[in-house]
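Heads up, one of the protein chains got dropped from this complex, but the rest are sitting where they should.
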Amino acid sequence: MRLFAKILKVGLVTEPLGPGDDAVVRVARAVEAKARKLLGRAVAIREVDAGSCNGCEVEITGLMSPVYDSERFGIHFVASPRHADLLLVTGPVTRNMEIPLLKTYEATPDPKVVVAVGDCAQTCGVFRGSYAVVGSVDAIIPVDVFVGGCPPEPADILRGILTALDRLPVRKGRA
Amino acid sequence: MTGFLLEAAQVLLALALAPGLVGLIRWMKARLQNRRGAPVRQPYLELRKLFRKEVVLSTNASWIFRAAPFVVFASTVAVGFLVPLLAVPLPFDEVGDLLVVVYLLLLGTFFLALAGLDPGSAFGGMGSSREMTVAALAEPTLAVAIFALALGAGSTNLGQIVGRTMADPLAAVSPGHLLAFAALFIVMLAETGRLPVDNPATHLELTMIHEAMVLEYSGRYLALIEWAAALKLLIFFALLGNLFVPWGVAATLTPTALSLAVGALLVKLVVLAAAVAIFETRVAKLRLFRVPELLSASFVLALLAVTSSFLLR
Amino acid sequence: MTIASWLLYIIVGAHALGALAALGLRGAAGRVLGATGAGAGSLATLGLGAWCLGTGTVLAITAPILPLTGLALRVDGVSAFFLIVAGVAGAAASVYGAAYSAHYEGRYSLRLLGAMWNVLLLSLPIQVLADNALTFLMTWEVMSLSAYFLVLTEHDRRETVRAANWYLVVTHAGFAALVAAFLLLAAGDPTASFAAMRSAVLAPGTRDAVFVLALIGFGAKAGIVPLHVWLPMAHPVAPSHVSALMSGVVIKMGVYGLLRVSLDLLGGGPAWWGGLALGVGAVSALLGVLYALMEHDLKRLLAYHSIENVGIIFMGLGAGLVFQSYGLPALATLGFVAGLYHTLNHACFKGLLFLGAGSVLHATHTRNMEELGGLIHRMPRTAVGFLIGAAAISALPPLNGFASEWLVFQALLGGSTIPRAEIAVVMPIAVAMLALTSGLAVACFVKAFGITFLALPRSAEAAQAQEAPLAMQIGMGALVLACVALGLAPFFVVPVLGSALGGVGGLPTASVEFSLGTSFRVAGAVGQMSPLLVALGLALLIGLTLGSLRAFADRRLRPGDTWGCGRIGHTARMEYTATAFAEPLRRIFAELYRPTQDLSIDFHPASRYFVESIEYRSAIHPWFEQALYTPVLRLLRGAAHRVRRLQAGSLHLYLTYMTIVLVVLLIVARWPR
Partner (left out) sequence: MSDAFSQLSVLGSSLTLIFGLILLWRRGVPAYISAFAAQSAVLAGVAAVVAHFGREAELYWVAALLFLVKAVAIPKLLRDMERRFGTERELQPYVNTATSLVVAGLLVLFGYAIMRPLVAVSRLPTRAAMPLAMALVLVSLFVMISRKKALTQVVGFLMLENGIALLAILGTYGIPLIIELGVFLDALLGFIVMQIFVYQIHDTFETIDVEQLNRLRH
């Protein structure tokens, strides 16, 4: 009985939450259109934490929440770089994460793009000059787009992903 | 000749519908989680994308790793030829019975598990180990459920089981049938890596079963494996739908009967997909070591099904 | 002189010459000539079996070699079939052995090995041809002893001696049961021919006793639980081609014997005979595979699988006996055919697997799977052979294991036509146990092949491994072909087996039950299938997929490191091990395995938060073996202690004993009946 009640309750609230603010909606539409053109509207993301304070991770997690729901644009996170099209890198690259980051980049099959998320990824932020930090993300692997902010909002991250997809070389013919 | 055309048509239909079925379940689950979710056609786009990507191949891997996607895909498609989706009897009905179906699927699992071990990654080995454990423990339920079905129909051949239930509609609600259905439903969840056993959407390697085996695959190989997995799900749904509720399956090859059969198949798939989506929303993933309990519960259901079938003979 | 008798003489002659050559010649010549004799003899055995089965020849020969009765031989369908089993495995193993035994040169006695190999190979055909009790029992003993010496080849190792002793004890306990069974069967006359036994009318109680004794005696040879303890000890320590033959053929003599006695000589019996055989078969199958899963010694793992497969064979025979007792000859034939088919298939794939394991041992000098890995790169042909064997033993279509297991399933499902409560209870459980067994077998061979041949080598030996010599590859190749052919052609094999069984023990002579054709239908059974078409379909589909991928998909391929979450180095230490692979199943079946765990941590002297070393040990103990064998051993030891009191070391005392025995015997002999 309780089981049925529960399902009924869940069923009742199954209304799609409206997408967040207007900016997000616009970005979302744009991402959807671009992604469809470039990657067949299926973007698989592998997130690499190269030494971040996890502030960016919290925001990235927001992408998957019911509010932003990145899945509706065909963007989803995957467990292995082998499955990924896009690397989402956060944080200043620490000494211990330098080789793993490189290896992740190498493990990702072409065509691929890299989006560096957060100020630290671009400038190392407050960690600049630390003995434990190697440098910004683009010192290790080629970065297509930087997303600024400490931390950036999910909408910014979406916009960054969009821009990166723009740079993706479009392959034609016997692709 | 029409028979072979029918076979080809049904396999093409299955291949075409399979990704959509996965998309449908994902969409329903998203709605149940109050999300908008990806559209139903999303898996098609993902497959197209994967077929256009390059493959990164581990230097440790051998030919097994490269052969496995083909074996998995071919064995699943071969099963698609044997399972009646639209009409009975199929011309290939006597090529393989339900046992052949089970063991062909096991052939795919065998190669996929070897491929999981091949690159020498710990995740792959873990996935293989778990997948084989679950597959082995699901076997008795499958066999006993087949026994229950064969008892009723006097045959393990799929066409005959379907035909017999069509001839005797009351048999569809007989307890033996219902119990066998419940048992096979649980086994289906286990074999296709659905929720209480495996989480198809997990990102954490340690909780993976099926996903962990294919972590190393990319590009076209991954596409083949994903497609085969979707096809396997569709085949299990079709088995559940057509073996137990065979209404709508065409007995003659007239256009009306066949279009009716396509419609009935779609309805059954949607209903089962909804059932799985609701179920997956309701339950949490089981700890790996509670999975045997679930499987032994399904085994008891299958045993009950056999007993009931014996009783009512 | 008929062709059949010529072949018989060739068998004897070739093995005799082979044995003499092995004894007389030193070095490579003796080794190769001995193997040649063995191979030629085996081929003749195969030829004799095929000829007799093909033409339906019944050959009966009596040679006055043995005292009292002479050597009585007779070929019928069943013995012809077992001749084929012995011939196929014997020939392949002989070719393989010619190269394999080379590395014993100078370390162990090659003469004894070659001679005993020939003796064993000669005893096998004689065994299945034996037509009276004395011939049968004498050959049985020759076979057991020659196998004993072969097991003892590497005699300077403790485990070898221990294994050989266990083998000798269990096999002789079984022999005692057999002697008793035959004495009961022949009403005390050890010289009775099988024909006389067939026509003898025995009391039901005696028949039951004969069956149970035969089940114990032949079960000990076949490795049925709980008489299997010697098998996982003896098979691993024997030279690999000997293991292949022992596992493929010698233990099958138990199957042959049981079939001969229960079906042919006794003509079938009450339903519980079959039920008992089915039950011990199911238990052996399940326990065999469960213990195999926990094994990391490649050859011992295979030995446990022999127990499993013998169990499956016994399930087929048991089902046949059950159906026969209910007067269902067609179904009974199906059950027996399923058992026999699996016997032949097991001889092929298990022979192949043991030869493959032998090649691995030859190349790496270790049987421990945890030290292997990556061999597919160094030994590609052996890997393919082992893979095919693994797929076949896992009953994967379209190979031969699947065909016979499918038949066993069909036989069990066919039992549902018997409207009896006990059948309704037994059959679903048997089906479930068989299904669980085959599922676990698949898991086990993923482990065996995956850990041994795939991924990175786990030791320097594995990294340096070399492909096996050509002769060894030929031996394996022959068995690969046999596995594939037997898997694809059940529509040919099954009717032949049906006709081989025709007329034995009241089974129908004409095997009209099996219709020929690419898909074969079995009357009384409840399904049909065609492995040939399945194989064709699979090949076609793989080709089609490959072709369309070439045409439509991206074809770029880039080698890269294995993905390990970006770890800096990837070594073999990071791979999944055999123990880890089997760990989930070990936990699930913990109540059976009763694993003991032992964890010891050495902390750093400065702080408990730093660890210097962690040692974790875990072992499983086959508790039912301990529960069963420890009391027996204790009893034996106690008895031996008591008997020792008789041993005073005084010659006069011994003479007194002998006198007393003589007097007692004379009195007994003179006693009027």
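Letters A, B and C mark the chains in the order given here, with residues in each chain numbered from 1 onward.
In this text, contacts are C-beta pairs under 8 Å (C-beta built on N, C-alpha and C of every residue); 3 or more make two chains touch, one makes a residue touch a chain.
What you see is a predicted model, and the numbers here were worked out from it, not measured in a lab.
Considering the whole complex, the residue from C:Ala421, C:Ala460, C:Ala551 or C:Ile667 that touches the absent chain is C:Ala421. Which of C:Ile429, C:Ala489, C:Leu557 or C:Met574 touches the hidden chain is settled by the complete complex: it is C:Ile429.
Of the candidate positions B:Gln33, B:Thr202 or B:Ser296, contact with the hidden chain is made by B:Ser296. Annotation for chain C: contacts to the undisplayed chain at residues 421-422, 424-425, 428-429, 588, 591. By the touch criterion stated above, the residues of chain B touching the omitted chain are 170, 173-175, 178-179, 290, 292-293, 295-297, 299-301, 303-304, 307-308, 310-312.
Here, only the chains that are shown with their structure count from here on.
Between the CA-based centres of chain A and chain C the separation comes to 58 Å, rounded to the whole angstrom.
Distance between chain B and chain C, defined via averaged C-alpha coordinates, is recorded as 35 Å. Within chain A, residues 80, 82, 106-107, 109-110, 175 each touch two or more of the remaining chains.
Residue numbers of chain B whose C-beta contacts span two or more other chains: 52-56, 205, 215-216, 219. Partner chain B is touched in their complex by these residues of chain C: 373-374, 376-377, 383, 387, 391, 394-397, 402, 406, 409-410, 413, 416, 419, 424, 427-428, 431-436, 438-440, 442-443, 445-447, 449-451, 454-456, 519, 521, 526-530, 533-534, 537-538, 541-542, 545-546, 549, 552-554, 556-565, 570, 572, 574-576, 580-585, 587-588.
Taken in their complex, chain A has these residues touching chain B: 3, 6-7, 10-11, 13-17, 19, 36, 39-42, 44, 66, 69, 71-74, 76-80, 82-83, 85, 106-111, 171, 175. Against chain C, in their complex, chain B makes its touches with residues 51-64, 70-71, 73-75, 77-78, 81, 92, 94-100, 103-104, 106-107, 109-110, 113-114, 116-122, 124-126, 128-130, 132-133, 135-140, 142-144, 146-147, 150-151, 154-157, 205, 215-216, 219-220, 223-224, 288-289, 292, 299, 303, 306-307, 310, 313.
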